[in-house]
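Left out: one protein chain. Kept in place: all the others.
Our next item is subunit A:
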Amino acid sequence: MNMFPPHPDAHHDPDGLRQALSRLPEHSPQAGTWATIQARAVARRRTRQRLRRMLPLAAAASLLLALGLPTLLDQDATPPGTQTATQPTTLHTVQTSTPAIRHATSTTQTAPATLAALQSRSMRMEQWLSELRAGGAPLQGPALARAVDLQDRIGLVDLQLSAPSDAAARKTLWQQRVNLLQDLAMLRVSQSPVSDQHAMAESRGAALQL
């Protein structure tokens, strides 16, 4: 408002009041006003920065929560006729094998939908984990040992899955695989700096919606 030349009627000054008011002197604020303003500005900036730091933390917390919620597994129904992995990928080859798996189709799919959901979930989590590893710092110490242990156990499950078994057994094995991947994901997130957790939280959407 009023950033332009005033309307002509504002210059109407038959009794000289405008002129008299315009001649009044300017006044100065109290000494130290700038110091107060500066302090308030800095305090508000710190508050905003804290909020900005807290948001990724909150997102990371929600990520951990989401990964730990078994109910999510039941929401991952794979649409009929789309890709379904019947054999797990390995953690070491996931980046190169994922596209092939995505386009793989099973002609022998007889297991219930929950098995397909577990397989789909497993594939997405592996892909997400591979992206985390590519973008994050390597694990060290106890965290590295824990990660190696989890990967070994996943490899054991993969070995069992490669052998012939009935549908119920396969479902159990796939459930174990997903659980181990969740543990691995949580380990990864917990070992990452706060700044990286924001990116993880953002990619969480991709992990859960692929």
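Heads up, the rule we're going with is that a contact is a pair of C-beta atoms (placed from the backbone, for glycine too) under 8 Å apart; a residue touches a chain by one contact, two chains touch by 3 or more; residues count from 1.
Criterion: contacts and distances are computed from a predicted model.
Look at the chain that isn't drawn here: its UniProt entry, checked against "Dihydroorotate dehydrogenase", "Ferritin", "RNA polymerase sigma-70 factor (ECF subfamily)" or "Iron reductase", names it "RNA polymerase sigma-70 factor (ECF subfamily)".
In the full complex, subunit A contacts the hidden chain through residues 1-7, 9-11, 13-30, 33-34, 36-38, 40-42, 44-45.
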